[in-house]
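With one protein chain removed, the remaining protein chains of the complex are shown where they sit.
Let's turn to chain A:
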């Protein structure tokens, strides 16, 4: 009997796709040949691969990566830098315009007082070692950036390239790293593929610094569509502990053209960066979603950073009285400053439209509060030779909330430098790093599998489905146990039945497949950590547990892969290092 498209069961489809049936066999059954089939023209079996050796491999070309590469080089290591995008033009770095500088000659607060104030705003969630480190090193990093011309242009590629070119540090751009590689409990390198040369590349490295940023769920209106938690998930997969998944950033968007990142941020993307000084806040973000949730529909906000908020509702996320300065945050913009009139020009946007509403950065991490768990103040992970810096490191520098304006960019610079020096020092203790041929074979298969599948799901569809589950404000912002569990059931379905069948027809889609896989694992972490934390604090708000619970929850949640491959959770008390 001939089967029609309509009654081809899902189970049967999977059997067809995964088994002996090929494109030709399905076509012979009279089924439409464009349905879920992989139309790849890539000859996967003839692809070559490169192997490159270095001491320190820096993954990521933002602010943290820049300083990691420069300082590891200056400490005597052979460095190689690799980035999914372009140096200074990918991740969040190109859009960050304010950089915090603690100048001891100008500030009224001492470094200890500064760290204590951050801690009061962050309700104890910050790690004071990293908060103080930020203040201690920020001026030196800012002065170096000045010398490289960072403050002279709104675009950062030229100033970032200067120190890299001056030192002849090799740089590979548009290379998507998908795997970290560990042998005998030590890091030995990483692997990925080039979008341009369509090659697999293995990097043998004595130490690796993840400067991969964090991520979100590709929400509309925020320029983080290339940030998909790649570093965190790669590290988790080889046994690193990760933290901070229950916290959520909450930037506003514009009600008109809500998906236009540039328009939402107005002229800020065209501005040259500026320094900021001590200004500690408690920028929630989640409060916008609470207002929308209670009032129904969108929350109309005052302009970000202007301290004005309409439709205020009673209750909701707790904000300490001392830091009761409602409003979103935005880079280098000063309190009360008015935007200059927009220039209209060729290709330019027609102007910002509509009111400001919450939630454009849905699912995005809080800067420095999500990522690899450090075992000390040197940005080192629990895996020998693996370091992380910036938003890839769960340092809790600013706590589980955005506390110090401009600290995102400054913290990445400071931690990049610390990690660079520490990784260079570590690499001197390691004789050589090599990746075994069996590992190379295994990883090649894993990277290329989506290109080889006869049929399956597109990354675009699975990502859209994941967004539909995770982005609504009643899941990720206004949390409650039954809905978190409901969302988790969906995400586990994607993990078990969609992730293994994602297909790619070219290297652009191959990147999207690996990114989608990382977002699915992140979603599972985010939901499970949110269920576990039965209190409300900073950017984590449980409507069924609305109070701060100082008795039971003065702890960070760490996540790691158990020996059986399942996701495990542990509590780490504030102000301690992992055991």
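The rule is short, and it goes like this: a residue touches a chain if its C-beta (ideal position, glycine included) is under 8 Å from a C-beta of that chain, and two chains touch if they have at least 3 such contacts; residues count from 1.
One rule holds in what follows: contacts and distances are computed from a predicted model.
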In UniProt, out of "Coenzyme PQQ synthesis protein D (PqqD)", "3-oxoacyl-[acyl-carrier-protein] synthase II", "ABC transporter permease" or "4Fe-4S dicluster domain-containing protein", the chain dropped from the view is recorded as "4Fe-4S dicluster domain-containing protein"
Of the candidates A:109, A:238, A:260 or A:548, the residue in contact with the absent chain is A:260
Considering the complete complex, of A:54, A:220 or A:275, the missing chain is touched by A:220
By the document's definition of touch, the residue of A:42, A:164, A:177 or A:195 touching the omitted chain is A:195
Note that chain A touches the chain not displayed via residues 85-86, 89-91, 94-95, 154-155, 157, 173-174, 195, 220, 223, 225-226, 255, 257-263, 269-270, 292, 297-298, 346-347, 349-350, 357, 460, 473, 508, 511-512
